[in-house]
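A single protein chain has been omitted from the complex, and every remaining protein chain is retained in its original position.
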Amino acid sequence: MIKEIISILIAALLTENFVMVKFYGICPFLGVSKKVETAVGMGMAVTFVMAIASMFTWLVNHFLLERFGLEYLQTIAFILIIAGLVQFVEMFVKKSLPALYNALGIYLPLITTNCAVLGVTLLNVQNGYGFIMSFLYGTFAALGFTLAIVLMAGIREFLDENSVVRSFRGFPIALITAGLMAVAFMGFSGFSI
Amino acid sequence: MKGTEIIKNGLLKENPTFVQLLGMCPTLAVTTSLKNGLGMGLSATAVLIASNVIISLLRKLIPDKIRIAAYIVIIATAVTLIQMALNAYLPDLAESLGIFIPLIVVNCIILARAESFASKNPVGKSALDGLGMGLGFTGALCIISVIREFFGAGTIWGIELYGNVIKPASIVILAPGGFIVLGLIIGAINAIVGKVGEKK
Partner (left out) sequence: MKNAKEIIRVGLILFVITALSALLLAFVNKKTAPLIEENNRIKTENSMRTVLSDAESFEKLDFEGEGVVEAYAAKSGSDIVGVCVVTEANGYGGAIRVVTGVSADNKVTGIDILSHSETPGLGANATGDSFKSQYAGKAAGIGVSKGTAKDNEINAMSGATITSKAVTAAVNTALEAAGEILKEAK
(Lines give C-alpha, C1' and ligand atoms only; values in the text may rest on other atoms or scores of the structure.)
Protein backbone atom coordinates (compact mmCIF):
# COMPACT_ATOMS: atom_id res chain seq x y z
CA MET A 1 0.00 0.00 0.00
CA ILE A 2 2.68 2.50 1.06
CA LYS A 3 4.88 1.47 -1.84
CA GLU A 4 1.97 2.02 -4.19
CA ILE A 5 1.29 5.47 -2.74
CA ILE A 6 4.92 6.52 -3.11
CA SER A 7 5.07 5.31 -6.68
CA ILE A 8 1.91 7.30 -7.50
CA LEU A 9 3.48 10.34 -5.83
CA ILE A 10 6.63 10.05 -7.92
CA ALA A 11 4.62 9.57 -11.07
CA ALA A 12 2.32 12.52 -10.39
CA LEU A 13 5.14 14.88 -9.44
CA LEU A 14 7.84 13.89 -11.90
CA THR A 15 7.57 11.09 -14.40
CA GLU A 16 3.97 11.80 -15.43
CA ASN A 17 3.78 15.42 -14.36
CA PHE A 18 0.34 16.71 -15.25
CA VAL A 19 1.61 19.80 -17.01
CA MET A 20 5.03 18.93 -18.35
CA VAL A 21 4.29 15.43 -19.59
CA LYS A 22 0.54 15.04 -19.93
CA PHE A 23 -0.46 18.54 -21.05
CA TYR A 24 -3.24 19.15 -18.55
CA GLY A 25 -3.83 22.66 -17.25
CA ILE A 26 -1.75 24.50 -19.83
CA CYS A 27 -3.92 27.66 -19.84
CA PRO A 28 -3.31 28.65 -16.20
CA PHE A 29 0.24 27.29 -16.45
CA LEU A 30 1.03 29.90 -19.09
CA GLY A 31 -1.39 32.57 -17.91
CA VAL A 32 -0.63 32.79 -14.19
CA SER A 33 3.09 32.04 -14.19
CA LYS A 34 4.49 35.56 -14.35
CA LYS A 35 5.10 35.89 -10.62
CA VAL A 36 6.07 33.24 -8.13
CA GLU A 37 3.63 34.56 -5.54
CA THR A 38 0.54 34.29 -7.72
CA ALA A 39 1.75 30.96 -9.05
CA VAL A 40 1.88 29.58 -5.50
CA GLY A 41 -1.62 30.96 -4.80
CA MET A 42 -2.97 29.44 -8.00
CA GLY A 43 -1.31 26.13 -7.19
CA MET A 44 -2.89 26.07 -3.76
CA ALA A 45 -6.36 26.94 -5.06
CA VAL A 46 -6.10 24.24 -7.75
CA THR A 47 -4.80 21.71 -5.22
CA PHE A 48 -7.75 22.37 -2.95
CA VAL A 49 -10.27 22.03 -5.80
CA MET A 50 -8.63 18.91 -7.23
CA ALA A 51 -8.41 17.11 -3.89
CA ILE A 52 -12.02 17.84 -2.94
CA ALA A 53 -13.30 17.26 -6.48
CA SER A 54 -11.62 13.84 -6.56
CA MET A 55 -13.50 12.81 -3.41
CA PHE A 56 -16.87 14.26 -4.41
CA THR A 57 -16.80 12.83 -7.92
CA TRP A 58 -15.84 9.42 -6.56
CA LEU A 59 -18.82 9.46 -4.19
CA VAL A 60 -21.22 10.59 -6.90
CA ASN A 61 -19.84 8.14 -9.42
CA HIS A 62 -19.84 5.21 -7.02
CA PHE A 63 -23.13 5.75 -5.22
CA LEU A 64 -25.24 7.32 -7.97
CA LEU A 65 -23.98 6.92 -11.51
CA GLU A 66 -22.62 3.37 -11.35
CA ARG A 67 -25.42 2.10 -9.18
CA PHE A 68 -28.10 3.25 -11.60
CA GLY A 69 -26.18 2.57 -14.82
CA LEU A 70 -25.85 6.26 -15.62
CA GLU A 71 -22.13 6.29 -16.46
CA TYR A 72 -22.86 8.28 -19.59
CA LEU A 73 -23.74 11.28 -17.39
CA GLN A 74 -20.22 11.31 -15.91
CA THR A 75 -18.93 14.31 -17.82
CA ILE A 76 -21.94 16.50 -16.96
CA ALA A 77 -22.06 15.44 -13.31
CA PHE A 78 -18.33 15.92 -12.78
CA ILE A 79 -18.13 19.33 -14.40
CA LEU A 80 -21.10 20.58 -12.36
CA ILE A 81 -19.45 19.42 -9.13
CA ILE A 82 -16.23 21.16 -10.13
CA ALA A 83 -18.05 24.38 -11.09
CA GLY A 84 -19.79 24.41 -7.71
CA LEU A 85 -16.54 23.86 -5.83
CA VAL A 86 -14.77 26.61 -7.72
CA GLN A 87 -17.60 29.00 -6.92
CA PHE A 88 -17.13 28.14 -3.26
CA VAL A 89 -13.36 28.67 -3.38
CA GLU A 90 -13.87 31.98 -5.16
CA MET A 91 -16.22 33.26 -2.46
CA PHE A 92 -13.81 32.11 0.23
CA VAL A 93 -10.72 33.70 -1.32
CA LYS A 94 -12.57 36.93 -2.11
CA LYS A 95 -13.63 37.32 1.52
CA SER A 96 -10.56 36.20 3.41
CA LEU A 97 -7.65 36.70 1.00
CA PRO A 98 -8.51 39.79 -1.07
CA ALA A 99 -4.90 40.35 -2.17
CA LEU A 100 -4.69 36.89 -3.67
CA TYR A 101 -8.14 37.38 -5.18
CA ASN A 102 -6.95 40.46 -7.06
CA ALA A 103 -3.76 38.80 -8.20
CA LEU A 104 -5.46 35.70 -9.57
CA GLY A 105 -8.10 37.82 -11.29
CA ILE A 106 -9.89 36.16 -14.17
CA TYR A 107 -8.02 32.90 -13.64
CA LEU A 108 -9.84 32.00 -10.43
CA PRO A 109 -13.26 31.27 -11.97
CA LEU A 110 -11.34 29.70 -14.85
CA ILE A 111 -10.22 26.83 -12.58
CA THR A 112 -13.52 25.28 -13.69
CA THR A 113 -12.17 25.08 -17.21
CA ASN A 114 -8.73 23.93 -16.06
CA CYS A 115 -8.64 20.58 -17.74
CA ALA A 116 -6.34 19.22 -15.03
CA VAL A 117 -9.32 19.18 -12.67
CA LEU A 118 -11.83 17.43 -14.92
CA GLY A 119 -8.97 15.33 -16.23
CA VAL A 120 -7.99 13.97 -12.84
CA THR A 121 -11.57 13.05 -11.94
CA LEU A 122 -11.96 11.15 -15.21
CA LEU A 123 -8.58 9.47 -14.78
CA ASN A 124 -9.59 8.33 -11.29
CA VAL A 125 -12.53 6.50 -12.83
CA GLN A 126 -10.46 5.16 -15.72
CA ASN A 127 -7.77 3.83 -13.39
CA GLY A 128 -10.39 2.26 -11.13
CA TYR A 129 -9.10 4.04 -8.01
CA GLY A 130 -10.99 3.70 -4.72
CA PHE A 131 -12.00 6.60 -2.51
CA ILE A 132 -8.66 7.13 -0.76
CA MET A 133 -6.60 6.50 -3.89
CA SER A 134 -8.72 9.00 -5.82
CA PHE A 135 -8.16 11.61 -3.13
CA LEU A 136 -4.42 10.94 -3.07
CA TYR A 137 -4.06 10.93 -6.85
CA GLY A 138 -6.02 14.19 -7.09
CA THR A 139 -3.81 15.81 -4.46
CA PHE A 140 -0.54 14.52 -5.88
CA ALA A 141 -1.42 15.46 -9.44
CA ALA A 142 -2.29 18.96 -8.23
CA LEU A 143 1.04 19.17 -6.40
CA GLY A 144 2.69 18.23 -9.69
CA PHE A 145 0.80 21.09 -11.31
CA THR A 146 1.90 23.45 -8.53
CA LEU A 147 5.51 22.34 -8.89
CA ALA A 148 5.49 23.01 -12.62
CA ILE A 149 3.76 26.41 -12.39
CA VAL A 150 6.00 27.66 -9.56
CA LEU A 151 9.18 26.57 -11.36
CA MET A 152 7.93 28.23 -14.51
CA ALA A 153 7.15 31.46 -12.65
CA GLY A 154 10.64 31.45 -11.16
CA ILE A 155 12.18 31.22 -14.61
CA ARG A 156 9.87 33.81 -16.12
CA GLU A 157 10.73 36.40 -13.49
CA PHE A 158 14.29 36.27 -14.78
CA LEU A 159 13.22 35.97 -18.39
CA ASP A 160 11.58 39.37 -18.14
CA GLU A 161 14.91 41.00 -17.50
CA ASN A 162 16.49 39.68 -20.66
CA SER A 163 16.04 41.04 -24.10
CA VAL A 164 14.26 38.51 -26.21
CA VAL A 165 13.76 38.77 -29.99
CA ARG A 166 10.76 41.07 -30.32
CA SER A 167 8.34 38.70 -31.96
CA PHE A 168 9.09 36.02 -29.38
CA ARG A 169 8.40 38.15 -26.32
CA GLY A 170 5.74 36.93 -23.96
CA PHE A 171 3.90 33.82 -25.00
CA PRO A 172 6.22 32.23 -27.59
CA ILE A 173 9.31 32.37 -25.39
CA ALA A 174 7.26 31.06 -22.47
CA LEU A 175 6.27 28.07 -24.60
CA ILE A 176 9.86 27.39 -25.60
CA THR A 177 10.93 27.68 -21.96
CA ALA A 178 8.24 25.17 -21.07
CA GLY A 179 9.57 22.89 -23.80
CA LEU A 180 13.05 22.96 -22.30
CA MET A 181 11.59 22.29 -18.85
CA ALA A 182 9.75 19.34 -20.33
CA VAL A 183 13.08 17.96 -21.56
CA ALA A 184 14.32 18.11 -17.97
CA PHE A 185 11.21 16.31 -16.74
CA MET A 186 11.75 13.65 -19.39
CA GLY A 187 14.97 12.83 -17.61
CA PHE A 188 12.90 11.29 -14.83
CA SER A 189 11.01 8.95 -17.14
CA GLY A 190 11.38 5.33 -16.24
CA PHE A 191 12.25 6.30 -12.67
CA SER A 192 10.12 4.28 -10.26
CA ILE A 193 10.36 2.20 -7.14
CA MET B 1 -20.99 41.62 -39.79
CA LYS B 2 -21.62 39.49 -42.85
CA GLY B 3 -21.44 35.72 -42.88
CA THR B 4 -18.16 35.47 -44.75
CA GLU B 5 -16.63 38.00 -42.41
CA ILE B 6 -17.65 35.98 -39.35
CA ILE B 7 -15.98 32.89 -40.76
CA LYS B 8 -12.86 34.79 -41.80
CA ASN B 9 -12.71 36.26 -38.33
CA GLY B 10 -12.51 32.81 -36.78
CA LEU B 11 -10.11 31.42 -39.35
CA LEU B 12 -7.57 34.22 -39.35
CA LYS B 13 -8.08 37.50 -37.55
CA GLU B 14 -9.13 36.01 -34.24
CA ASN B 15 -7.80 32.51 -34.74
CA PRO B 16 -8.52 30.82 -31.41
CA THR B 17 -5.18 29.02 -31.21
CA PHE B 18 -2.59 31.31 -32.76
CA VAL B 19 -4.08 34.70 -31.88
CA GLN B 20 -6.33 34.21 -28.85
CA LEU B 21 -4.15 31.43 -27.41
CA LEU B 22 -7.15 29.48 -26.14
CA GLY B 23 -7.60 25.74 -25.79
CA MET B 24 -3.93 24.98 -25.35
CA CYS B 25 -4.26 21.56 -23.72
CA PRO B 26 -5.73 19.66 -26.68
CA THR B 27 -3.59 21.77 -29.01
CA LEU B 28 -0.47 20.33 -27.42
CA ALA B 29 -1.71 16.91 -26.43
CA VAL B 30 -3.36 15.50 -29.56
CA THR B 31 -1.19 17.04 -32.27
CA THR B 32 1.11 14.03 -32.38
CA SER B 33 -0.36 12.94 -35.70
CA LEU B 34 -2.41 14.60 -38.41
CA LYS B 35 -5.19 12.05 -37.98
CA ASN B 36 -5.57 12.90 -34.30
CA GLY B 37 -5.28 16.64 -34.88
CA LEU B 38 -7.94 16.63 -37.59
CA GLY B 39 -10.21 14.35 -35.56
CA MET B 40 -9.95 16.54 -32.47
CA GLY B 41 -10.45 19.70 -34.54
CA LEU B 42 -13.60 18.43 -36.24
CA SER B 43 -15.04 17.03 -32.99
CA ALA B 44 -14.51 20.37 -31.29
CA THR B 45 -16.03 22.15 -34.29
CA ALA B 46 -19.16 20.01 -34.04
CA VAL B 47 -19.44 20.76 -30.33
CA LEU B 48 -18.83 24.45 -30.95
CA ILE B 49 -21.57 24.73 -33.58
CA ALA B 50 -24.06 22.74 -31.50
CA SER B 51 -23.42 24.67 -28.30
CA ASN B 52 -23.45 28.05 -30.07
CA VAL B 53 -26.80 27.25 -31.73
CA ILE B 54 -28.48 25.97 -28.58
CA ILE B 55 -27.17 28.79 -26.40
CA SER B 56 -28.21 31.37 -28.99
CA LEU B 57 -31.71 29.85 -29.12
CA LEU B 58 -32.02 29.92 -25.35
CA ARG B 59 -30.24 33.23 -24.81
CA LYS B 60 -33.41 35.04 -23.75
CA LEU B 61 -34.60 32.24 -21.47
CA ILE B 62 -31.43 31.73 -19.45
CA PRO B 63 -31.21 34.12 -16.48
CA ASP B 64 -27.97 36.02 -16.22
CA LYS B 65 -27.04 34.61 -12.80
CA ILE B 66 -26.89 31.00 -13.83
CA ARG B 67 -25.73 31.48 -17.40
CA ILE B 68 -22.28 29.94 -16.92
CA ALA B 69 -23.73 26.86 -15.23
CA ALA B 70 -26.33 26.54 -17.98
CA TYR B 71 -23.68 26.91 -20.69
CA ILE B 72 -21.56 24.25 -19.05
CA VAL B 73 -24.47 21.80 -18.95
CA ILE B 74 -25.26 22.46 -22.61
CA ILE B 75 -21.64 22.10 -23.68
CA ALA B 76 -21.17 18.93 -21.61
CA THR B 77 -24.28 17.45 -23.24
CA ALA B 78 -22.99 18.24 -26.72
CA VAL B 79 -19.61 16.73 -25.87
CA THR B 80 -21.14 13.55 -24.47
CA LEU B 81 -23.24 13.18 -27.64
CA ILE B 82 -20.12 13.49 -29.81
CA GLN B 83 -18.30 11.02 -27.57
CA MET B 84 -21.09 8.46 -27.96
CA ALA B 85 -21.18 8.99 -31.73
CA LEU B 86 -17.41 8.59 -32.04
CA ASN B 87 -17.42 5.45 -29.91
CA ALA B 88 -20.19 3.96 -32.02
CA TYR B 89 -19.07 4.94 -35.50
CA LEU B 90 -15.36 5.79 -35.35
CA PRO B 91 -14.04 3.62 -32.50
CA ASP B 92 -10.40 3.86 -33.62
CA LEU B 93 -10.38 7.65 -33.50
CA ALA B 94 -12.25 7.63 -30.18
CA GLU B 95 -9.55 5.39 -28.79
CA SER B 96 -6.58 7.43 -29.86
CA LEU B 97 -8.09 10.72 -28.65
CA GLY B 98 -9.03 8.97 -25.41
CA ILE B 99 -9.66 11.22 -22.44
CA PHE B 100 -9.27 14.36 -24.56
CA ILE B 101 -12.77 13.89 -25.98
CA PRO B 102 -14.59 14.44 -22.66
CA LEU B 103 -12.06 17.19 -21.96
CA ILE B 104 -13.49 19.19 -24.90
CA VAL B 105 -15.97 20.36 -22.23
CA VAL B 106 -13.26 22.45 -20.62
CA ASN B 107 -11.79 23.73 -23.88
CA CYS B 108 -11.86 27.47 -23.17
CA ILE B 109 -12.67 28.28 -26.81
CA ILE B 110 -16.17 26.85 -26.48
CA LEU B 111 -17.13 28.63 -23.27
CA ALA B 112 -15.51 31.82 -24.54
CA ARG B 113 -17.58 31.81 -27.74
CA ALA B 114 -20.76 31.02 -25.79
CA GLU B 115 -20.16 33.94 -23.48
CA SER B 116 -18.86 36.51 -25.94
CA PHE B 117 -20.78 35.66 -29.11
CA ALA B 118 -23.67 33.18 -28.94
CA SER B 119 -25.29 34.81 -25.92
CA LYS B 120 -25.59 38.09 -27.83
CA ASN B 121 -26.25 37.07 -31.43
CA PRO B 122 -29.03 35.35 -33.41
CA VAL B 123 -28.90 31.67 -34.30
CA GLY B 124 -27.62 31.93 -37.87
CA LYS B 125 -24.69 34.13 -36.97
CA SER B 126 -23.85 32.03 -33.94
CA ALA B 127 -23.74 28.88 -36.06
CA LEU B 128 -21.40 30.61 -38.51
CA ASP B 129 -19.22 31.84 -35.66
CA GLY B 130 -19.02 28.29 -34.33
CA LEU B 131 -18.06 27.03 -37.78
CA GLY B 132 -15.42 29.75 -38.28
CA MET B 133 -13.83 29.36 -34.88
CA GLY B 134 -14.00 25.56 -35.16
CA LEU B 135 -12.30 25.57 -38.53
CA GLY B 136 -9.72 28.04 -37.26
CA PHE B 137 -8.98 25.64 -34.41
CA THR B 138 -8.93 22.64 -36.76
CA GLY B 139 -6.60 24.42 -39.17
CA ALA B 140 -4.21 25.32 -36.38
CA LEU B 141 -4.18 21.75 -35.06
CA CYS B 142 -3.52 20.40 -38.55
CA ILE B 143 -0.57 22.75 -39.09
CA ILE B 144 0.99 21.80 -35.76
CA SER B 145 0.38 18.09 -36.21
CA VAL B 146 1.79 17.98 -39.74
CA ILE B 147 5.00 19.56 -38.49
CA ARG B 148 5.25 17.29 -35.45
CA GLU B 149 4.35 14.13 -37.32
CA PHE B 150 6.75 14.92 -40.16
CA PHE B 151 9.77 15.63 -37.99
CA GLY B 152 8.92 13.35 -35.08
CA ALA B 153 7.70 10.20 -36.76
CA GLY B 154 8.81 10.70 -40.35
CA THR B 155 5.26 10.17 -41.56
CA ILE B 156 2.26 12.22 -42.67
CA TRP B 157 -1.20 10.72 -42.23
CA GLY B 158 0.65 7.54 -41.22
CA ILE B 159 2.46 7.26 -44.57
CA GLU B 160 6.18 6.57 -44.20
CA LEU B 161 8.22 9.31 -45.87
CA TYR B 162 11.87 9.09 -44.95
CA GLY B 163 12.07 6.90 -41.84
CA ASN B 164 14.17 4.27 -43.63
CA VAL B 165 16.85 6.76 -44.56
CA ILE B 166 17.12 9.11 -41.59
CA LYS B 167 15.88 8.36 -38.10
CA PRO B 168 13.11 10.84 -37.17
CA ALA B 169 13.66 13.04 -34.12
CA SER B 170 11.08 11.52 -31.85
CA ILE B 171 11.42 14.32 -29.31
CA VAL B 172 9.26 16.47 -31.58
CA ILE B 173 6.37 14.12 -30.92
CA LEU B 174 7.05 13.96 -27.19
CA ALA B 175 5.96 16.64 -24.74
CA PRO B 176 8.90 19.06 -25.22
CA GLY B 177 8.38 19.09 -28.97
CA GLY B 178 4.76 20.15 -28.49
CA PHE B 179 5.70 23.23 -26.49
CA ILE B 180 8.60 24.23 -28.69
CA VAL B 181 6.86 23.76 -32.05
CA LEU B 182 3.87 25.83 -30.87
CA GLY B 183 6.19 28.53 -29.49
CA LEU B 184 8.09 28.71 -32.77
CA ILE B 185 4.90 28.91 -34.84
CA ILE B 186 3.40 31.72 -32.74
CA GLY B 187 6.72 33.58 -32.74
CA ALA B 188 6.95 33.22 -36.51
CA ILE B 189 3.39 34.48 -36.95
CA ASN B 190 4.16 37.48 -34.74
CA ALA B 191 7.23 38.22 -36.84
CA ILE B 192 5.27 38.01 -40.09
CA VAL B 193 2.26 39.98 -38.93
CA GLY B 194 4.56 42.46 -37.26
CA LYS B 195 2.77 42.16 -33.95
CA VAL B 196 5.13 42.88 -31.12
CA GLY B 197 4.90 40.48 -28.23
CA GLU B 198 4.06 41.62 -24.74
CA LYS B 199 6.21 44.47 -23.48
CA LYS B 200 8.38 43.67 -20.57
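Assorted remarks:
Letters A and B mark the chains in the order given here, with residues in each chain numbered from 1 onward.
The rule we apply is simple: contacts are C-beta pairs under 8 Å (C-beta built on N, C-alpha and C of every residue); 3 or more make two chains touch, one makes a residue touch a chain.
As the structure is a computational prediction, the values presented were derived from the model and not from experiment.
One chain is not depicted; across the entire complex it touches A, B.
Only one of the listed residues, B:G10, B:G41, B:P168 or B:G187, touches the absent chain: B:P168. Taking the complete complex into account, B:I74 is the one of B:L11, B:I74 or B:A114 that touches the chain left out.
Residues of chain B that touch the chain left out of the display are 32-33, 35-36, 58, 61-63, 65-66, 69-70, 73-74, 76-77, 80-81, 84-85, 87-89, 91, 95-99, 149, 152-155, 158, 168, 170, 173-174. In the full complex, chain A makes contact with the omitted chain through residues 72-73, 76, 80, 126-127, 189-190.
Just so it is clear, only the chains that are shown with their structure count from here on.
Centre to centre, using the average C-alpha position, chain A and chain B are separated by 21 Å. Contact residues of chain B toward chain A in the complex are 21-25, 27-29, 68-69, 72-73, 76-77, 79-80, 83-84, 99, 102-103, 105-108, 111, 171, 174-180, 182-184, 186-188, 190-191, 195-200.
Across the complex, chain B is touched by residues 20-27, 30, 72-76, 79-80, 83, 109-110, 112-115, 117-119, 122-123, 126, 160-161, 164-176, 178-180, 182-183, 185-186 of chain A.
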